[in-house]
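Only a portion of the chains appears, each positioned as in the full assembly.
We call the chains A and B, going by the order they appear; numbering starts again at 1 in every chain.
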Amino acid sequence: MSKKNLITFGRAAVDLNATEYNRPMEETMTFSKYVGGSPANVAIGTSKLGLDVGMIAKVSDDQHGNFVLDYMDKAGVDTNYITKDIEGRKIGLTFTEIKSPEECSILMYRDNVADLYLSVNDFDDEYIQSAETLLVSGTSLSQSPSREAALHAIDTAKKHGVEVIVELDYRPYTWKSKEETSIYMTAAARMADVVIGTKDEFDVLENAGGHSDEESVKKLFNHSPQLIVVKHGVKGSKAFTRDGEVIEGDVYKTQVLKTFGAGDSFASGFIYAMKQKKGIKEALKYGSAAASIVVSKHSSSEAMPTVEDIETLIKKHGG
Amino acid sequence: MSKKNLITFGRAAVDLNATEYNRPMEETMTFSKYVGGSPANVAIGTSKLGLDVGMIAKVSDDQHGNFVLDYMDKAGVDTNYITKDIEGRKIGLTFTEIKSPEECSILMYRDNVADLYLSVNDFDDEYIQSAETLLVSGTSLSQSPSREAALHAIDTAKKHGVEVIVELDYRPYTWKSKEETSIYMTAAARMADVVIGTKDEFDVLENAGGHSDEESVKKLFNHSPQLIVVKHGVKGSKAFTRDGEVIEGDVYKTQVLKTFGAGDSFASGFIYAMKQKKGIKEALKYGSAAASIVVSKHSSSEAMPTVEDIETLIKKHGG
């Protein structure tokens, strides 16, 4: 059996996106349903780009959980290790509000949700060993027993030479304090081969703002990481390698509808290109192009682009 | 200041109703937002019928909570004692699925929701004294501190001669066990002047099925109740008085879209007619007519009929 290219680990959820734009959520009367959650989106995004992908997650044993499972199945993601919570916990919900392209906000239902109850007993170490790469979302570290499951998954991957990507994916809602966040985010990032996050998320790692990218990445390079990608939103991104290289990534301007989903599509494009051995510079382009496409559309998961979409966009901007 | 006709007490929530009918929720892709929760619906329903109504409730301090407050305000309900949960708890959600008129199901988000944190400190005894009637929903008894708040509200009403209606409104989701449900539902029903519930809900009160209506009501008449209404769905309803009268209420046939909201509109029509001194027989008609109208429409709260709607329907069926 050939190895899976990627297994993502963590949150699968339901997004309820306002169908009416440019108004406060109070006045939004209709919502459309999509699969959501950063690692679920990356699984869908990379599968759509042609990678062989699986996901380790826990969803609700109800209609919403069924919907997520079905959708991911159809998107080609291996869902054998997406378990159902038999104790009746619900799947997380994210209501999105698009007041304007610059003013997007979210309202999350994350109390006692199924994904935070993913445990070490819900997956086999063999499954992780069957992958080239494991991507763990930082949100899965926010509460027990999902926290221990994530730490165990990373440790298992490391023991067996599986590459580990940590996507910081910081969601304040489920964490108890900044100190706690910093402790576990840092522990996971130190064990990773690749760390991806926004500038703000690296500040959370430090539990302090005001650091330059260079300072943040320097500390992590004392540990396992080989490659660190810091995203600066509309200002582009920067990749740092352990041996001192710094590669800048640009942004493809587009008609922005909302900012949600940008990070997940970036990760999908970036990982796909890295797997194709296109090099870091080119991978940043694939990431930016994918992000650019998703922010111009209504959903995060459903809007994930194809390789053709990405390459067309890159070509349009002169490669 | 004249007295309020009615204050309802308990759950205010958000309903997310499938906009596509006759399909499983897994395949439902769009949901419409309405105010929900039994005592909120009764407050809206009776206000629309012209009563002077207030509500004691706790909602989330977010866009959904704002929506509910705004909607009820516009519906003419006094919202001065609808407080916001300052500890970040969310408002309850009910996703509805309409597979067919006979097969409706719901998916509730009720973990740690704001309404269960309504406490004795969130309202004044004076407010309760300012009403002719207090309606308490059984769901508010399901967890502390809302449970103690409800028991205290009933006790306060009784001390000051305010009529107490207990609407059993049994939702298994938030209760720990059948025994617990029976204990608190019974305690509240014994203190009430009027008890309204379905046959199933009276069985929950007994913590046993197989009782006739007569057996169930007989025990309660050993305590405070003067009037007990047992609803039998499409088979109509029966009202029992303490002095032995039994009044049957019929059902007005209609094109049923879904069964949700039938109970709340029934209670609204019934209470309105009782306040108008129309007598029990006539009040059962108003309740049935109101229920008949709501089950033919998409929402529960928004669909609440006017007096004219109700009376037109009754007349159409020969009065």
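Rule of thumb we're sticking to: a residue touches a chain if its C-beta (ideal position, glycine included) is under 8 Å from a C-beta of that chain, and two chains touch if they have at least 3 such contacts.
Please read these numbers as outputs of a predicted model, since none were measured by experiment.
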item: Copy count of the single sequence across the entire complex, 2 present; value: 4
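Everything that follows uses one rule, which is that only the chains that are shown with their structure count from here on.
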item: Distance between the centres, which are taken as Cα means, of chain B and chain A, whole angstrom; value: 43
item: Partner chain A, residues of chain B touching it in the complex; value: 16, 19, 24-26, 28-33, 62-64, 66-67, 70, 89-90, 93, 95, 97, 107, 109, 111-112
